[in-house]
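Report on the structure given below.
With one protein chain withheld, the remaining protein chains of the complex are depicted in position.
Now for subunit A:
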Amino acid sequence: MDEFVNLKATELRLGLPGTNNVCEERVSCNSNNNKRALQADAENETETSPPRKTQIVGWPPVRSYRKNNVQTKKNESDGESQGIYVKVSMDGAPYLRKIDLSCYKGYSDLLKALELMFEFSVGEYSERDGYKGSDFVPTYEDKDGDWMLIGDVPWEMFECNCKRLRIMKGSEAKCLGSGV
């Protein structure tokens, strides 16, 4: 029994260490344009960052176009020559990888590379239902701190907005599809 408890403690999952569930805060509104978002703290044990302030959807009322375009100071380095490096984690894998998004021409390019890197396959994408046919779902964290499904937005928008990638597996992946 003790062994079982120890295993649980080392399991990589969404949520702060010590919490049991993926918790959803009803902070005014759970959905917005094309986000199938899980609202949860995406802290995992390998990273230390300050606790993020709860972000309210659509607040402050700044147009998304403007929000996306005034972030240059923070996330992008000068020009495309330095690349857009983001971390990639996969549920169950012991360590993370890092890739340069600017090396890829589009989603199919990127997904093929991820499939090779982590040795898995990603299933069929449809706009309505997400990825079907695989236990693995590719997601990314955007500038607003939300976890999004890879493939929903135009590639350029994704390049600008993506902070890091996570290949979700199993039950959490299924949760994303239901939009709850």
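For the reader, a short list of remarks on this structure follows.
Everything that follows uses one rule, which is that a residue touches a chain if its C-beta (ideal position, glycine included) is under 8 Å from a C-beta of that chain, and two chains touch if they have at least 3 such contacts; residues count from 1.
We take it that contacts and distances are computed from a predicted model.
Choosing from "F-box domain-containing protein", "60S ribosomal protein L6", "Adaptor related protein complex 5 subunit sigma 1" or "Protein MAK16 homolog", the protein name stored in UniProt for the chain missing from the display reads "F-box domain-containing protein".
Within the complete assembly, A:P60 is the residue of A:P60, A:P94 or A:G133 that touches the hidden chain. Subunit A meets the missing chain through residues 28-36, 53, 55-67, 69-74, 78, 128, 154, 156-157, 160, 178-180.
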